[in-house]
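With one protein chain held back, the other chains of the complex are shown just where they sit.
Here the chain labels run A, B and C in written order, and each chain numbers its own residues starting at 1.
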Amino acid sequence: MRTLGATLESVEPGFCSISLVPRPEVAQQHGYVHAGVIAAIADSAGGYAGYTLFPRDASVLTVEYKLNLLSPAAGERLVAEGQVIKSGRTLVITRGEVHAEQGGDRTLVAVMQQTLMVMHGMDDYAVPRNSQE
Amino acid sequence: MRTLGATLESVEPGFCSISLVPRPEVAQQHGYVHAGVIAAIADSAGGYAGYTLFPRDASVLTVEYKLNLLSPAAGERLVAEGQVIKSGRTLVITRGEVHAEQGGDRTLVAVMQQTLMVMHGMDDYAVPRNSQE
Amino acid sequence: MRTLGATLESVEPGFCSISLVPRPEVAQQHGYVHAGVIAAIADSAGGYAGYTLFPRDASVLTVEYKLNLLSPAAGERLVAEGQVIKSGRTLVITRGEVHAEQGGDRTLVAVMQQTLMVMHGMDDYAVPRNSQE
Partner (left out) sequence: MRTLGATLESVEPGFCSISLVPRPEVAQQHGYVHAGVIAAIADSAGGYAGYTLFPRDASVLTVEYKLNLLSPAAGERLVAEGQVIKSGRTLVITRGEVHAEQGGDRTLVAVMQQTLMVMHGMDDYAVPRNSQE
């Protein structure tokens, strides 16, 4: 995430948002942010959202996700939001949205549906579990 | 793709492979290549594979994809392969695989199923359509 | 849908809900409603939701969907809801949810993300476009 220049905006139980200010390095041939970057911040937002509900000693693994790209990702800032839909002992399902912000307007640029796996006994994340920590 | 350090290996009608030699910048917290990078090369390999079958004046757009992450992506080299499954006038469906190579061994690290859209009258890709060009 | 015993509950612009009272014929080996039935009502709810926003002469085609099965589908009634997320000229993206109802309680049993295609000049649906018709 550091390579991308992404910022962890908000972490609450079952929710996470990540922002990114587009730079030339993350653009594709038309000047829009590359789909791989959209995918990375959506995947990460979903992953952290799930992680907030995991037991203390557990780590998170993305099993799979599906991403629909809806609009070109251009603007001053991208914001990816991940939300837990169902939290199980082994698997956690999330939904994600990526919005592009420009001059006060928000455009939905991608939606994601994701399956995470709880890796018990493997906590190794460097991020705080919630914004109070 | 240049930012990632990826290389277009092979482009044939309905097929494309892209390789990447992992560098520290594309790694996540465990030293493996980040899922966003896996997604980017799989998505691009599928997109180019579809593009090889498009009419001369058409561009390619990824509508959506689903990616399953199967194994940690570690090794000397990653190779993403995209293959067209069904080529229609408006939509093209591809399958993708990403393999990690290490000392002659190959491990399947991700599989993808992707929907592309043919953007007629919008050719703007800088890549050759096939390896003879 | 008739074979399944499903009922069109509500059709509004960009939204559709379909209900189904489980019968033995649609159950799998544990007595729960079969995943294929869950998929069918979720797919149909999304398809009708998209169809409400189509031009008069257009028909709907499901390009693809992804379905996560969250909980066993048991209860007095299943309700599938489809909601348009993005409506384009050629493609429409929807989200779907299937809930199981039992004694006033609702359990989320499946979530879907779906891509529809607008088939211009091919209107042939027998359903009303909105509840006023």
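Here is the rule we use: a residue touches a chain if its C-beta (ideal position, glycine included) is under 8 Å from a C-beta of that chain, and two chains touch if they have at least 3 such contacts.
A quick note: this is a predicted structure, and the numbers were derived from the prediction, not measured.
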- Result, missing-chain neighbours among shown chains, is A, B, C
- Message: I'm checking contacts with the chain that's been left out. Which of C:43, C:81 or C:97 qualifies?
- Response: C:43
- Per the touch definition above, residue among C:67, C:92 or C:109 touching the missing chain: C:67
- Item | Residue ranges of subunit C at the interface with the undisplayed chain | 3-4, 25-26, 29-30, 34-37, 39-41, 43-44, 61-69, 124-126
- Note that subunit A touches the absent chain at residues 63-64, 66, 90-91, 115, 117
- Task: Go through subunit B and note every residue touching the omitted chain.
- Result: 66, 68, 70-71, 85-86, 93, 95, 108, 111-113, 115
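As a working rule, only the chains that are shown with their structure count from here on.
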- Task: Tell me the angle, as a multiple of 5 degrees, of the rotation that maps subunit B onto subunit C over the C-alpha atoms.
- Result: 180
- From the C-alpha centre of subunit B to that of subunit C, how far is it in Å? 32
- Message: Between subunit A and subunit B, what distance separates the C-alpha centroids? Give it in angstrom.
- Response: 22
- Message: Touching at least two other chains at once: which residues of subunit C meet that condition?
- Response: 66, 115
